[in-house]
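The structure follows.
Of the protein chains in this complex, one is absent; all others appear in place.
Labels A and B are assigned to the chains in the order they are written; within every chain, residues are numbered from 1.
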Amino acid sequence: MNSTGKEKKEKTATGKILSVEGDLRKTIKGLLKKLLKNNTLDAVLVPMKAPETESYAWVLLEDETLLDAADPLPPVMTVQGGRALDSITKQGDVYLKIGALMRPCEIRAAVELYKLNQVKLEHIHLISIDCPGALPLKEYMDNPIKSKENFEKIVQKGDKNEALRPVCQICQHFSLLSSPSTEETKASSSPDTENHSAADLHIGFFGGNGKKLCLTASTSKGKDLLEKLELSQDDSLEYWKAAGEKIRQSALKNRESFNKEWQEKIGGIENFTTALDACINCHNCMRVCPVCYCQQCYFDSKILENSPETYLQRAQERGSLRFPLDTLLFHLGRMSHMVLSCVSCGACEDACPMSVPVSQIFSMVGDQTQKSFQYVPGTDRNVPLPLQSFLKDEFCEVEIPCECDQSLLGKA
Amino acid sequence: MAKALKINKNTEEGLLQLLEFLLDSEKVEGIFSLKKLNKNGNIAYSLITNKDELKGAVPLDPHMPVNAGKILSHFTLAEKTKRPVAAVLRPCELRAFVELIKRAQGSLENILLISLSCGGVFPIDTMNNGDAKKRSSSYAESLKKAENSPDVRKTCQSCDNFLPQLADMTVLTVGKKDADKECIIYLNTKQGENFAKDAPGNTISAEIESSETEKLKSKRKENKEKLFKDFEKTGNGISGFSRVFAACLGCHGCGEACPICYCTLCDFDSKTCEYKPESYESELEHKGGLKIPPGTLFYHLGRMSHMAVSCVACGMCSDVCPVNIPVADVFTKVGAALQDVFQYSPGKDIEEPVPSGTFKEEEFKEVGEH
Partner (left out) sequence: MDKDFTPTIIGFLCNWCSYTGADLAGTARMHIPPSIRIIRVMCSGRIDPLFVLRTYLKGADGVMMMGCHPGDCHYQKGNYSTRRRYVMLDTILKTLGLDEKRIGLWWVSASEAPRYEKVTNEFTESIKKMGPNPVFKEIFI
């Protein structure tokens, strides 16, 4: 690898500091308000609690007074932010300068969608925020008041606790401040550092003890935002990074045991089938997954339909045939389509009516597959999707060499 | 008086004996029934062709993983089945199947329909809860007394349409006090009688409707009215309605689970329903803000306009909603109102056309003339 990684480090070595006045959320919203007021942004996309309900939704707003009801740190992830952003730019660029305040996994999904030519980022400013994790949606919906209390404790302490969704407990990308460096990945060799980041601006608060925020910009768009925020105080990032790193190390440990556990749980076709037993093939996991963007999913198409005769034959082969059919094919097929881009956001599991551990399975498989391609989805806009590029001399070990190859190799 | 088959076994075993007989005598080639899967206690609707596999069948298990009407439609979508099969399904599933057939999504031919007087089912996500056993026994007790089991879904507790129409055979469960000892299966049609010929058991004559079924019916009617009233309190008007669906993710899982929503590509998932950039800009201008993705109410009202007149009140839509929106409360309420206006009863008569696909010249004469 060349020196891009290093350069970047130097560039982002300091951040802007802001002290929290009273309430963390209020301070964050204050930043957005300022950007709306001084017309740096035309609109912002933020989570908001719907009036008179306990539920959250994304709201795109222009009117800054609406920000009062917004919640930049919602206890749950309802719609995956990448998906929300996708719906905004689906039919073309919206000519509004939009600031989207999202969790890192949502930002990463948006970046994957950008690479897939779905989300258009030209007028979008991606603002990521240190993520305390999210609670399981169902549990929250069943008992919102108590869940919220729980969640507040997590935000205060900044630890990854067991009340969070499983994928949050193993997440290493909860802060783009201390995200695993791209050096580990197949970073692009292009010299401009402009797009070597997920978010334009990052808001960190892990390490600030609830008293300080740390803002860093990694693109010119982000720098522009930072400038317009007129924050004067600089701080070295070392300390902030260390705070995140501590959490990350423990998450990394969790990830290792998690991978092992799931490899065992779903190893072999029988175990895999059992893990998916409860699946009713409703495809809700696919429909809420930010990366599954196809309008018409292959697995919803007519292609898998057959005649009653065929079904009876299939049943007779093993005595009985469960319906709906092709559950396994659906999950494996979906995996083959998108798991390299799986950002381990947990949206699929949250939306599963049967609480099938889909996101855990996808996250484990995703992690393993991504490692073998040295690919981390959504952290760098310039790194191409693994299946859209190849190198001539990669993965040679998967080929079974024949004799003439051997002799050729010998000659060379 | 209708004919019935009386078997001296508990109700589930009696039914299983009949199913086994049907397979054994080769009267049918396969049987659709709920069946236990491996260890987790999960069940799935399965096409059983081998007698041994019948051992795992739990045809009366109070769960509805998928509306079976949808599955039978899938089975017969390409063409009718040439070989006869039997299907055990609940009344709302049967109604759904009939509605689908009216929409050219399947065929009744060569299918023996076995339904039951229905005590309702548990919420879908309790399928693999550890307490399944406990719930089942209290469920059985309530059934015997023709009472609502407290564990069944809200939709079922207010379902007064729990006696199947169009079934060839009906298994008696509601108010069956000696369900542990005896199984009664009504033979409602010629086809039902033919299939049950030579089956082990005695033929008796009996009436399916009883004071017991009446009792449950009136209780459930009462619940239904209350459910609709309660909805009015919270869900009425644009603000109430948007509150009810405020949490909606736009996942369209409700429509996917709904047996009546059969379209391969839903209108509301198509390009025509996506917002253009200008729409965002203009809506922001006058609202100041907009829920993203937009179109929640359009989806639900639109879906309603497409199918609510055929809503069979199966409750699947509520059951699968990840954010606990009482979708079925809304759809059954609107469905009931539409069915009243068009004097239509979904799934009751296979010849009766779907109201949205037909008209009468002599109806609604006052409309448009004011």
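Just so we're on the same page, a residue touches a chain if its C-beta (ideal position, glycine included) is under 8 Å from a C-beta of that chain, and two chains touch if they have at least 3 such contacts.
The structure displayed is predicted, hence computed values, not measured ones.
Colleague: Write down which of A:50, A:340 or A:356 is the residue touching the left-out chain.
Modeller: Result: among the candidates, A:50 touches the missing chain.
Colleague: Touching the left-out chain: which of B:39, B:133 or B:370?
Modeller: Of all options in B:39, B:133 or B:370, contact with the hidden chain holds for B:370.
Colleague: Per the definition of touch given earlier, which of B:138, B:239 or B:345 contacts the omitted chain?
Modeller: B:239
Colleague: What is the set of chain B residues that contact the non-displayed chain in the whole complex?
Modeller: 232, 235-243, 245-246, 267, 286-291, 294-298, 301-302, 304-305, 308-309, 330, 333-334, 337-338, 341-342, 355-356, 359-361, 363-365, 367-370
Colleague: Using the document's contact rule, name the residues of chain A that touch the chain not shown here.
Modeller: Touching the missing chain: residues 50-51, 57, 59, 66.
One rule holds for everything that comes next: only the chains that are shown with their structure count from here on.
Colleague: Help me check something: in the complex, which residues belonging to chain A touch chain B?
Modeller: Touch list, chain A to chain B: 43, 45, 50-53, 55-63, 65-66, 78-79, 83-84, 87-96, 137-138, 141-142, 273-274, 277-278, 280-284, 287-288, 295-296, 300-302, 305-309, 311-312, 315-316, 319-325, 350-355.
Colleague: Using the touch rule from the top, collect the residues of chain B that touch chain A in their complex.
Modeller: 29-30, 32, 35, 37-40, 42, 44-50, 52-53, 56, 65-66, 71, 74-83, 85, 124-125, 127-128, 243, 246-247, 249-253, 256-257, 264-265, 269-271, 274-277, 280-281, 284-285, 288-294, 319-324
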